[in-house]
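What you see is the complex with one protein chain gone and the rest in place.
Letters A and B mark the chains as written, and numbering starts fresh at 1 in each.
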Amino acid sequence: MRSVSRGSKLLALGLVVATVGVASCGKKSSNSSLPAKNTSCPTSSPAPKPLAAPTVPVSSIKPGGTVTYASDQEPTGWNVQTATDATADTAYLETGVWPQTFIVKPDYSVVMDSNLLLSASQTSSSPQTIVYKMNPKAKWSDGVPINAADFIYNWQMQNGTISNVDAASTTGYDQIKSVTGSDNDETITVVYKTPYPDWKSLFINMIPQHIYKNAAGWGTVDKDGNASGPMHNAAAPTVSGGVWKLQNYQPKKSVELVPNPAYWGAKPLINKIIVRFDVTDLAPAFQNGEINFAYPQPQLDIVNQFKQQANLKTFVNFGLSFEHIDMNLANPMLKQLAVRQAINYGLNRYELVKKTVGQFDGRASTLENRMWVNNQAEYVAHANACTDFNPEKAVKTLEAAGYKKGSDGYYAKDGKELSFKIITTGGNLLREQTEQIIVDQLQKVGIKIVIANKPGSAAFDPITSKQYDLALFAWVAAPFPSSNVSIYTTGGGQNWTNYSNKQEDALLKDMATTPDHATEIKDSQNADKILWQDLPTIPLYQKPTLLAYTNNLLNVRDDASVQGPLWNAQEWGTAKAQ
Amino acid sequence: MLGFVLRRLLISILVLLAASVLAFAMVASLGDPLASLRAKNPPPSAEYFRERRAALNLDKPVIERYWLWLKGFSHGDMGRTLDGKSVSGELGAAFWVTMRMSIAATLMAIFLALLVGVYSAVRQYSVGDYAATFTSFVFLSMPVFWLALLLKRWAIGFVNHPSVFGWHPWHSTILYTTGQQSPTLPHSLFARMGDYAGHLILPSISLALITYASWSRYQRAEMLEVLDSDYVRLARAKGVKPRRVLVRHALRNALIPFTTVVAIDVGAVVAGAVITEYVFGWHGMGFEIVTAVRNYDTDLLLAWLMITGVFVIGFNLLADILYGVLDPRSHVT
Partner (left out) sequence: MTELDRGPSLPDESPIIVQEMAAIESSATEASEGPEREFTVAARSQFRIVLRRFLHHKLAVVSLVILILLFFMSLFGGAMWKYRPTDETNDLSAPPSLSHPMGTDSSGHDYYALVLAGAQKSVEIALIVAVVTGVVGTAIGAIAGYYGGFTDSVLMRITDLFLVVPELVIFALLANKFASAGWEFLALSLAGVLWVYAARVIRGVFISLREKDYVEAARALGASNRRIIFRHLLPNATGPIIVNITVITATAVLLETSLSYLGLGVRYPDTSLGSLISIYQEASTTRPWLFYFPGVLIVLICLTVNFVGDGLRDAFDPGSRRVRA
């Protein structure tokens, strides 16, 4: 007891001595001088290559076993076509539940699901006509065939015809003129009003029309206060059109994916995937055998904790999503280009990446293009974070626009201080840290940023209702540039920055409607160059993903596109004994 | 005695009523349960809002809303949560989850407190006494969440260290760090009990260590006082065996005030359980109250308050009765 007491005393005294000892050094000078520019800038960024699919043959895998997957976020509901439920984690869960005409592989190649379709091809380019031929064996788990009726319903749900569905994006679907069934509804013909080069991105996560067509709503509560609607959070759908089927949903706790007994293709090898939503402390849960699979938001300590455990395989991968700052142009000060430029000059993105994602993976680099990410072949850098950082220029731009520095070090004009609120997902450590670095960096050029986060999924409410100044979040992109149309077009469904530029609108329209792939790419690059001039958003970095699982599992490979880690769960298993 | 109990019961009901008024006023004035709906894009129709407001009685004056709630509650209807689930169903399950942890922790803490308290009193000023005193002060000074985090890391590191249980042929989990039970429970009753126990151990030890600390200090002081009393001296002088003096005379008398302290502290144990639940990812009363507060869910919050209130008041009443029964000198009027 005595030694403990003495120890603590020494500790305390040590701290005080340390404090007092440096007092004579005097206070550090205040931020009167601007920070220095970056000194050594790399000439090329070492972009990590996309992964290839795993290759262990099914014949050498032992069937059976359970995987317990700790999911980051519980679905708010089960229809990922709606804006409310369109979260990445929900999409990951349902990737093997709802039929998808095409899936995106880990190397970003787009491949037709040959279990669902016999063929899918463009038969005419004027008007653009796509013909899908269903596999006659394809049926929902309740025996109803998957056919043209489902295509029609999913099209109408996302082109605005069905009014009680709040569609996440209408891009592509709103260009379709007609969807018709023939040949016993097993052949589906889709005719486009205007050409849509990314037609393979449509008809994914299709929900069964025979069940949901007549449903009252998508998770409403009726007058007696009863939860209703088949997609409501309280009840997971029991029907499946894919390899997996949801069962035993316990809200806030877990849901199970079990093989769909009615599936007509190859059956999964493992017996069950238990998806848990309640695991907050992953490392001890792994160490303790409570989970054996996780796909969390990467963060330095989590990555290193996983790497400390010898029986874990840990992969950091760079996917199709990227972190960025949105600036709401409805704010009168952010409406001024000079202010947005000053923010861009004052933001040291190069340093920011080094202090955040760079800490756990040396391959992380800044993103200089909004349409393509670093490891896509089409990627071209349209900016240079390292050399663009220029505090003097930031200050000069502000002063030229009539802003004057106040006594507190922040700029102001006409009595209004240059001050903005920034929001992001509260509780996401990496984002909170990024935010704080942004606050610190911009403070040094006289721009005040105040953090105003909301926890969890509530964080996006102010963004989607356009009531924010600055927002930090990620876009999860499909490998199709047309997914950007609704973000940067005037009045687009996901244009939450209120950005509007006629030239940009024209380029994006041409990009989404040209039948020529080369023109599409050229348009996307030019559209991004305009965005670098207008700066409604500032991209930060390609978002790393973190996948960890016990090393007895085979064939696991991250698909850092929209598919997520479960895309090939039917091929997972443990090795057969030799 | 009966009159005393009845009077206390009456007062307790009044206090509960006052607490419900206070809580209702606070919730009603502090937040809008439909705020998250309002922020949706595109926003739901005005008609939908009207329907929701009508369903939740939000269109009525606060006093009438309270009256409606009280009327329902007095008929045993606790109302519905914002997402339409029955409050009694939600809280009924959560209550027993939290009780499991609280009871286990309380039993552990009583055992520890008696052991340490009696030892410290008998061996007053010995090295052991000092060590015990210091330890209990450390636990008294520790935030429960930090202790829970420490215990989780250390225990899991220890149990899974190859040199500890590395020999056992089945690699199964012994202690759990998340939730009050596994997502899929084993079928046999015995295995299910094991699963519950495995989830229960770490959280209840955390809670017990925080709780026992002050109880052991109290028990030590009581024992010292009793050991110094005339009747214990007399017993010793008569030549009664020391062990018998300690157990029959001293401990028995020191237990009377100890019992009441434990009964009064049950409220604090439940409060500690709320934070411990948070650290270990349990879905008990702690989880429910966080949900209720975050969503401004009036029915859920009020039912939560009433349940814990009845529980705490019940134990306080029990403490008073116990004191009256155990200590013949006291006279309740």
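Everything below uses one rule, namely that a residue touches a chain if its C-beta (ideal position, glycine included) is under 8 Å from a C-beta of that chain, and two chains touch if they have at least 3 such contacts.
Keep in mind the model is a prediction, meaning the values are calculated, not measured.
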Inset, instruction - Consider the whole complex, including the chain that is not shown, and state which of B:106, B:160 or B:214 touches that chain. - result: B:214
Legend entry - Candidates B:67, B:111, B:146 or B:231 - the one touching the absent chain: B:146
Inset, instruction - Just the residue numbers, please: which parts of chain B touch the chain that's not shown? - result: 11-12, 15-16, 18-19, 22-23, 26-27, 30-31, 124, 137-138, 140-146, 149-150, 153, 157, 214, 217-218, 221, 224-225, 227-228, 233, 261, 264-265, 267-268, 270-271, 274-275, 278, 289-290, 293-294, 296, 301, 304-305, 308-309, 312-313, 316
Legend entry - Residues in chain A touching the chain absent from view: 5, 8-9, 11-16, 18-20, 22-23, 25, 27-28, 281, 283, 299-302, 304-305, 308, 354-356, 359, 426-427, 429, 432-433, 436-437, 439-440, 443, 451, 455
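Following the convention adopted for this analysis, only the chains that are shown with their structure count from here on.
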Inset, instruction - Enumerate the contact residues on chain B facing chain A in the complex. - result: 36, 39-43, 48, 51-52, 54-56, 80, 83-85, 127, 130-131, 134, 152-153, 156-157, 159-160, 171-173, 175-179, 183-184, 281, 283, 287
Inset, instruction - Give every residue of chain A touching chain B within the complex, in rising order. - result: 1, 4-5, 68, 83-84, 166, 220-227, 233-234, 248, 250, 252-254, 256, 274, 276, 278-281, 284-285, 287-290, 458, 461-462, 464-467
